[in-house]
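Notes follow the structure.
Every protein chain of the complex appears in place save one, which is left out.
Labels for the chains are A, B and C, by order of writing; each one numbers its residues from 1.
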Amino acid sequence: MIVVMQEGATEEQIQAVIRNLMDQGFDVHRSTGAVQTVLGGVGAKTEFDTRVVELMEGVQEVHPVVAPYKLASRHFRPEGTVVDLGRGVRVGGKQVVVMAGPCSVEGMEQMEAIAELVSKQGVRVMRGGAFKPRTSPYSFQGLGQKGLEIFRQVADRYNMLIVSEIMDQTQIPLMLEYVDVLQVGARNMQNYNLLRELGKVSRPILLKRGIAATIEELLLSAEYIMSGGNYNVILCERGIRTFESATRNTLDVSAIPVIQKLSHLPIIADPSHATGRRDKVLPMARAAVAAGADGILVEVHHDPDRALSDGPQALFPEQFERLMKQLRVIAEAVERTL
Amino acid sequence: MIVVMQEGATEEQIQAVIRNLMDQGFDVHRSTGAVQTVLGGVGAKTEFDTRVVELMEGVQEVHPVVAPYKLASRHFRPEGTVVDLGRGVRVGGKQVVVMAGPCSVEGMEQMEAIAELVSKQGVRVMRGGAFKPRTSPYSFQGLGQKGLEIFRQVADRYNMLIVSEIMDQTQIPLMLEYVDVLQVGARNMQNYNLLRELGKVSRPILLKRGIAATIEELLLSAEYIMSGGNYNVILCERGIRTFESATRNTLDVSAIPVIQKLSHLPIIADPSHATGRRDKVLPMARAAVAAGADGILVEVHHDPDRALSDGPQALFPEQFERLMKQLRVIAEAVERTL
Amino acid sequence: MIVVMQEGATEEQIQAVIRNLMDQGFDVHRSTGAVQTVLGGVGAKTEFDTRVVELMEGVQEVHPVVAPYKLASRHFRPEGTVVDLGRGVRVGGKQVVVMAGPCSVEGMEQMEAIAELVSKQGVRVMRGGAFKPRTSPYSFQGLGQKGLEIFRQVADRYNMLIVSEIMDQTQIPLMLEYVDVLQVGARNMQNYNLLRELGKVSRPILLKRGIAATIEELLLSAEYIMSGGNYNVILCERGIRTFESATRNTLDVSAIPVIQKLSHLPIIADPSHATGRRDKVLPMARAAVAAGADGILVEVHHDPDRALSDGPQALFPEQFERLMKQLRVIAEAVERTL
Partner (left out) sequence: MIVVMQEGATEEQIQAVIRNLMDQGFDVHRSTGAVQTVLGGVGAKTEFDTRVVELMEGVQEVHPVVAPYKLASRHFRPEGTVVDLGRGVRVGGKQVVVMAGPCSVEGMEQMEAIAELVSKQGVRVMRGGAFKPRTSPYSFQGLGQKGLEIFRQVADRYNMLIVSEIMDQTQIPLMLEYVDVLQVGARNMQNYNLLRELGKVSRPILLKRGIAATIEELLLSAEYIMSGGNYNVILCERGIRTFESATRNTLDVSAIPVIQKLSHLPIIADPSHATGRRDKVLPMARAAVAAGADGILVEVHHDPDRALSDGPQALFPEQFERLMKQLRVIAEAVERTL
């Protein structure tokens, strides 16, 4: 921790800060400049609340220097993590992984139709929700366990893996039965009881960034899961809330290279939820891959006009086909494959 | 719903939109202007996804006209709601209710000391957390049930009511045993499984606004609870995330008068979490009451330097005393009492 | 400047950073901890671009430690600045100064009517624009010099001072002829050519915070003016842009106490522009004064329904009267007068 004293801070104030730091177990180094004094507190304590010092007399500002996450930091695994989803699919390696499917599981026929179309494009991971967190209490809430059963049958038929959202920790046993990748939604990114329990399983976790979460907070949430022993975490950028209202959210494309520098975990992007409109999904999916994303999560429906939820953000089959074609070229530009 | 067609939209496009609306069960009214055509879709369906029409050819924009919440809207109870907490304490009436106490329940002695000091200032509702959602997995997580037991004993001794945070729906039975007002934290504002279950109890709920939640979303979360039958909801503004980094969050003081116009539910403010620093708590608590808040939720500790969590934002006893004195004068300026 | 090296940074990388800093004229102090090395660069150079070091190999983060502003900082004048506007009016002292008037100068009759009504409430500083920066090129753009003439005559008749907006540096001579306080609008907060020229006059400047400006940037803009020799700067919080769309902007009330800690300059608030609606002006004006503002800038019109610009945010005469009454009580609560 670095403590910058105000110009004109008295020797007494400086000594008080030094004493406080030493009481907390820090080794203190002092730099006295012409204008200001700077104190360096060295110690491995990450849990120290820097505001305690910040509020002392004569203190100008305090900077924590140890990143509050360890297991999620790039330093922990400089070579990067490749998460193995099973059936030969790996996220974080040379291949850009496309995860595609409907917003919600609606029934056997629908899942069959969509599985066929995405599978034909080479997709190996299918998305679809069985439990839907909806902003309004009066909306369609998903098929539940019955949806998961249908999903598993269809996915197996097409040799695909399943990514599906878990709503709270009580659902873990059920989800483990059916799902290959457990998705934690943006609203649950800081549901710590859920994160803690997910640390105890070994199934891969797809952790979405909250719409107002900083990148550091996303990495701290990953740390929650990893501190329980589950290192199979895939991060997902899905748009943040800004003052711009022309799009539902603003896909923070720059989070992709930033996270790749700070962390070893794979990072994918979800252009469907970020933009909320299918005509913006193609450009943003291309942008994410061009920026270096390890994958994308995208909504596709064989008949979007009749989708039970979020139809307007689902791609039509021909749009999806076109997207895959474009992504293949872009992946090449960044020395990857699709 | 209002559909504004683009300048130059063809008659065919207009007819297609009209057909779509009628298929969805709307009565359609058409206004043809010199420049643009506007269609009004009238019907009680609140669940319609307006993006479906927004994406049609020739459509410029679509505005839903029915507010997506009903029970939480001012129109539902124009005279306003007064939530009765028991023991004669009411939120939403003429009295501005101060809820004060520590961040966490740390032990009997601490609770005793704080209860005495806030009680002496006329406080009737004491705050304190037994389960703490912490950003870092390595931080103090609260005393749990033991903390609740201590809290109840102390509160009863001082004839005070308890407000304390609930983390997920599995804790409901435990919380009902000890707590008078169930607090839903900012991170749980859209934990719909929790909200739904809270709709089934009758205990008052203190619902905090998420740091990136719009006012409309806060009201929709209240609607979730109310749609289950529990109308005893108190809203709480606790700061939103903005680009300004000099304060932890930006207390959106204007949310207070905005909510009072849109909804009948009482609205209070939490200046301690919004600012994160005790030297900013007094001015912001005064601002909230001056703006018309029905109450404030404020952190006080008998010995903040030794608090186990969030000490830097807890007021010292003498600061709290001074605040109460100032608030009494300000309450008068807005024709209320403290 | 503090340079935090990454865990595992090599000695070679550390030496390269030390050399770079010394080449730039810094004295370097080194703290070697168990986990990380921290380097302190001490020197009076404020203009150093810290990103130069941030991009070096092995560097985790860099913190500048000297605030980039000097003249505007609280340390420069710990006792605070009182700006004398003339005719006995001072901003920054015990008195909370209310500046009131219409959005635009529309004509003699209008100014006369408004001057009478605000003057009767004890107002000594009247606001009104002669040049209007409008978002749309098709809107009313102000009366120009003719407006200033009218304004001056009316203000003199009522022994009031004038605050009015200047649009660019070419208008300085004209404004000096008529206006007592030169207002720099939010959109011009970083118009450096204008700020530099305003540093050369001695007339008080009312500097509004840009809607996306941080507090630090506001202080840097004040520094621009002060570095030219004009220390008569009054800062004004007028709302920032956030994701919340229920209000035009979000009045950052907490900026008031934050600025009072960081700077010696007086700070006032403009609730009219922040909220854009008269029914939100009263609560927010009260909040600003309760939070400790040195004054408020508020729009009042004798006939808002017929105002040529921004009528919806102008108070009716009776609302203004009520506001003044409430503010008198609140000012007392914070040991000030109105």
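Everything below uses one rule, namely that contacts are C-beta pairs under 8 Å (C-beta built on N, C-alpha and C of every residue); 3 or more make two chains touch, one makes a residue touch a chain.
Keep in mind that this is a model prediction, so the values were computed, not measured.
Asks: For the chain that's not shown, point to the residue among C:Arg30, C:Arg196 or C:Arg336 touching it.
Replies: Result: among the candidates, C:Arg196 touches the missing chain.
Asks: Would you mind spotting which of C:Ala113, C:Leu176 or C:Ala212 touches the chain that isn't drawn?
Replies: Counting the whole complex, the residue in contact with the absent chain is C:Ala212.
Asks: Touching the hidden chain in the complete assembly: which of C:Glu106, C:Glu223 or C:Glu299 does that?
Replies: C:Glu223
Asks: Under the stated touch rule, tell me which residues of chain A contact the chain that is not displayed.
Replies: Looking at chain A, the ones touching the missing chain are residues 212, 214-216, 240, 242-247, 250-258, 261-262, 274-275, 279-280, 283-284, 286-292, 326-327, 329-330, 332-334.
Asks: Could I get the residues of chain C that touch the absent chain, sorted low to high?
Replies: For chain C, the residues touching the absent chain are 46-47, 49, 51-52, 54-55, 68, 133-139, 167-170, 187-188, 190-196, 210-212, 217, 220, 223-224, 227, 241, 276-279, 305, 310-313.
Asks: In the full complex, which bits of chain B touch the chain not displayed? Write them out.
Replies: Its contact residues with the unshown chain are 2, 4, 6-8, 27, 29, 31-36, 38, 40, 42-44, 60-61, 63, 65-67, 75, 241-243, 245.
Following the convention adopted for this analysis, only the chains that are shown with their structure count from here on.
Asks: After a C-alpha superposition of chain A on chain B, what does the rotation angle come to, in degrees rounded to the nearest 5?
Replies: Rounded to the nearest 5 degrees, it is 180.
Asks: Just grab the chain with the largest centre-to-centre distance to chain B, centres being mean Cα coordinates.
Replies: The most distant chain relative to chain B turns out to be C.
Asks: Give a one-word verdict, same or different, on whether chain A and chain C use largely identical residue numbers at their interface, taking over half shared as same.
Replies: Copies use mostly the same positions to touch.
Asks: How big is the gap, in whole Å, between where the Cα atoms of chain B centre and where those of chain C centre?
Replies: Whole-Å distance between the two chain centres: 31.
Asks: When the C-alpha atoms of chain A and chain B are each averaged to a single point, how far apart are the two points in Å?
Replies: Chain A and chain B have C-alpha centres separated by 27 Å.
Asks: Just give me the whole-number Å value for how far the CA centre of chain A lies from that of chain C.
Replies: From the centre of chain A to the centre of chain C is 38 Å.
Asks: Which residues does chain B have that touch at least 2 chains other than itself?
Replies: 212, 279
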